[in-house]
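Quick one: the structure is below, and I'll ask about it shortly.
Only one protein chain is missing; all other protein chains are in place.
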Amino acid sequence: MAKRNLVQALNLALRQEMERDDRVIVLGEDVGRDGGVFRVTEGLIERFGEERVVDTPLAESAIVGASIGMAVAGLRPVCEIQFDGFTYYAMHQIESHAARLRWRSQGRHEVPLVVRAPYGGGVRALEHHSESREALWAHLPGLKTVIPSGPRNARALLVSAIRDPDPVMFFEPKALYRAFREEVPEAEETLPLGRSRVAREGTDLTLVAYGAMLRPTLEAAEELKRSRGAEAEVIDLLTISPLDDTLLVASARKTGRVAVVHEAPRSFGPGAEIVARLVEKAFYHLEAPVARVTGYDVIIPLFSRERYYLPDVPRIVQAAQRLLEAP
Amino acid sequence: MAKRNLVQALNLALRQEMERDDRVIVLGEDVGRDGGVFRVTEGLIERFGEERVVDTPLAESAIVGASIGMAVAGLRPVCEIQFDGFTYYAMHQIESHAARLRWRSQGRHEVPLVVRAPYGGGVRALEHHSESREALWAHLPGLKTVIPSGPRNARALLVSAIRDPDPVMFFEPKALYRAFREEVPEAEETLPLGRSRVAREGTDLTLVAYGAMLRPTLEAAEELKRSRGAEAEVIDLLTISPLDDTLLVASARKTGRVAVVHEAPRSFGPGAEIVARLVEKAFYHLEAPVARVTGYDVIIPLFSRERYYLPDVPRIVQAAQRLLEAP
Amino acid sequence: MPRANIELPEAIAYLSILDEQGRLDRELEPRIDEGLLLRLYRTMLLARRFDERLLSLQRQGRIGTFPPSSGQEAAHLGAVAVLEPDDWMVPAFRELAAELWRGRTLESVLLYNAGFNEGARIPPERNDLPISIPVGSQILHAVGIAWALRYRKTDRVAMVFFGDGATSQGDFHEGLNFAGVFSLPVVFVCQNNQWAISHPRSRQTRSRTLAQKALAYGIRGIQVDGNDLLAVYAAAGEAVARARAGEGATLIECVTYRLSVHTTADDPRRYRTDEEVEAWRRRDPLTRFQNYLAERGILSEEKIRGSEEEVGREIQQAVERAEEEMKRLADPLALFDHLWAEMPASLREQREEFIAAMSAPPREDRHG
Partner (left out) sequence: MPRANIELPEAIAYLSILDEQGRLDRELEPRIDEGLLLRLYRTMLLARRFDERLLSLQRQGRIGTFPPSSGQEAAHLGAVAVLEPDDWMVPAFRELAAELWRGRTLESVLLYNAGFNEGARIPPERNDLPISIPVGSQILHAVGIAWALRYRKTDRVAMVFFGDGATSQGDFHEGLNFAGVFSLPVVFVCQNNQWAISHPRSRQTRSRTLAQKALAYGIRGIQVDGNDLLAVYAAAGEAVARARAGEGATLIECVTYRLSVHTTADDPRRYRTDEEVEAWRRRDPLTRFQNYLAERGILSEEKIRGSEEEVGREIQQAVERAEEEMKRLADPLALFDHLWAEMPASLREQREEFIAAMSAPPREDRHG
């Protein structure tokens, strides 16, 4: 097995799916000759040619809208939006068509489309390049929103997303692109969409995270173990929506104390749904209010102050401590 | 005092604000000669002329984007998007500019913009004409999301929205446009943005609603009184975001039993945030899981089945009964 | 030559073949065989009478809001008439005659307009997309479909419809630009019916024609008399042939008129004069085509009467069948269908909740 970073793992998924299925085509701004601004599509144009790896004009609505057409006509487009901050340009296409065409045609047409976009902070980027707005997409019926947390699951989830008959928003934690490597086998791996995983087992409290927040959350769990001998269970959502709450609920019933961690602003953010699900399904097991350790309800600042905005190990540990100390 | 329906009340607000302040201009598709597809802007072009009541070409991003420019340059544009289902076309303008220009210019520029759009079901409309997607906007920092529930508060809130120095998404419950009349005084009335109100006092449980759902919620409260002598407190949010949770929390602490009602799909919907706030601030007072009576996580169906999608009195009553019966 | 005019590679043409006075340009007259002419006539008539019937059903409250298409039949029917069945048609929402031509049934239209999602069902043998309401958005789908067709090395094409209002949308621009850059087999048909609800064509854009917008994308543009089925047919035929031959996209502006309301929720007297409507009524594409056929000797008074009767019966039967069908479609659980290939767990739970709530005691207002 080869060690790969997130970029390489995603590249592997794209390459192998393109080899396996000539309906898969990749399109977007700078995805061809440039290999993508983060190099996720590097080498694909050399291997698959300009017909399958398409550098498009600068127009996000067209990239997504045309991809919808391709998907309806039998292809499996994987389109890249350069940053999640530019996905809004295509929101009408996604809300009104990608997520609805199956429904609008009573099952006659389907839209096996993947929209990839890097999301989140932590790379000292320009304005509009560090947002975390997955909640917007998570609320839309008919759409899947997937966020991997490391190279291996990213590769497996991207393969599943490409094969999925329904549209998937696939947000890649850009802070992790080159942050670390994992064994990612050459041999095919998939992971079912719509399933969370237990990233760390524990009995004293539950920490829920996803994407780039998983690592500080796991570190916080270790810190809690060191500092107070508390064993945190960590749930990695992987799919934000449709949210599978089975593991969450089971864990909350076991520990009674839960914190959810995300970069997105707190209000009306993904954490709210998790709190609501736990209230609906594990209320009588909760021993303390579910805590939200999140971005604040502000625009993520330019990079010199970015670290104050992003949840980090100390903030997670503080919240966990309060949870553990709750009566 | 004159009795007015919601359309007339909104029209009054627009007319009076335009009289009071020549910086207020109204623009959108069919807002002029046609008086708006719901007639909210009726008579304004005759009174204020084509310079101040502008029929625009068919382009939502331009309507909002140009309005942002106008607002920055000192006007107070009130733009109409014909249906909330077409607001997505302008999301990049709203997320990236309307809600940020004050911040991006360090306070130098402000965007006193109102984006009006009818939202919600109940009028036997075409596809894309009955959605309730306020959660998308509520999540965006820098933006206010306001939803009135009747003629009188609609008028007062619209006046406040127009005078507000920050951008406001103003969603009008189209089901209420001509549903009933209220006394709406000719004399100026405003209501502060960012404040909820107690629409009905009660001690046994709390029902939270807004917009078109307020009426069935109030009816459900009466029904609960009749059928079981239970007194429901009903909170009308009025402003969805930034969410003021003072009244909510106070009421939940008093009653311990809360249900939230909205048309929007449940998952990642506005109700989730309300549950989360209550968990954060009234956890130890909750005697039962907060219930969500909402639209389902589907596309609202074409009108023949619409009533099955929308929360109604029986569903609210059922949820309330379960709350009251919780141990 | 420091200040010089830039040569544009292509001019924008205007095409009319059979004018309002019935004058025919024999050189340009497309060769259409009689059988096809009569089928076109039949469809045009059916669409017109059905449109009228829909309006009366709506006024009686038997169906909901819908957008009538009377007056525009030549513009959209003339265009799709050149397509093969396995080409793709991407409609907006005002192409009734074209949809019927492509095999959509009257019942399906009725069901849809009566608020049943089932009315959007598309038979497996047809490729077309369902109607699209968000103005301009469907243009991009046609671009993507054309792309897929080219990618698969077929010579099939996509044809997409939209109105004059849609040309102001960003998606129009982005779509035509992509079609130009990638040289895609797509035909853009703009039904310029002079109005976008209450907004007149003259205020939709300041360019003299909509056709000339093609110059911004390096694609072919042509303006045609959209009430002249022959002209539309000829222009569309040329465009489709070019597309099949790999010569890229064309924008066709059909100059036509919406004789009726925008939708049944609209009151056009607020924004246009009776004189204007009358003037356009004299250019009615149905009458014009009928006269042409009579002139060619393939349509008689008698044949017309016969067709009218046939069409009337067909509509009547369809209305009856559709109303029967609606009773069978009452199942509320359809609410949860067709959104996903596989229903997610959370939605299955909501569906269970729905079933439980439905079967709970008194819910009078629901079973009404």
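Details
By written order: A, B and C. Residues from 1 in each chain.
Heads up, the rule we're going with is that contacts are C-beta pairs under 8 Å (C-beta built on N, C-alpha and C of every residue); 3 or more make two chains touch, one makes a residue touch a chain.
What you see is a predicted model, and the numbers here were worked out from it, not measured in a lab.
Within the full complex, the chain left out of the display contacts the shown chains A, B, C. Considering the whole complex, the residue from C:A13, C:L36 or C:A356 that touches the absent chain is C:A13. Within the full complex, the residue among B:N5, B:T41, B:S61 or B:Q318 touching the omitted chain is B:S61. Among B:D30, B:D166 or B:E182, the one in contact with the hidden chain is B:D166. Within the complete assembly, residues 25, 51, 54, 56-57, 59, 61-62, 64-75, 77, 92-93, 96-97, 101-110, 141-142, 164-166, 194, 242-246 of subunit B touch the chain that is not shown.
The omitted chain makes contact with subunit C at the following residues, 2-9, 11-17, 19, 25, 28, 168-174, 177, 180-181, 183, 203-209, 211-213, 215-219, 223, 231.
Of the residues in subunit A, those that touch the hidden partner chain are 29-30, 32-35, 37, 55-59, 61-62, 85-86, 89, 124-129, 266-267, 296-299, 301-309, 312-315, 318.
FYI, only the chains that are shown with their structure count from here on.
Using the average of C-alpha coordinates as each chain's centre, C ends up farthest from subunit B.
Overall, the chain located most centrally, as judged by its C-alpha mean against the mean of all protein C-alpha atoms, is B. Taking each chain's centre as the average of its CA atoms, subunit A and subunit C sit 39 Å apart.
In terms of their C-alpha centroids, the spacing between subunit B and subunit C amounts to 35 Å. Counting partner chains per residue, subunit B has residues 85-86, 89, 127-128, 267, 297-299 touching two or more of them.
Shared interface positions of subunit C, i.e. residues touching 2 or more other chains, are given as 117, 134, 170, 339, 346-347.
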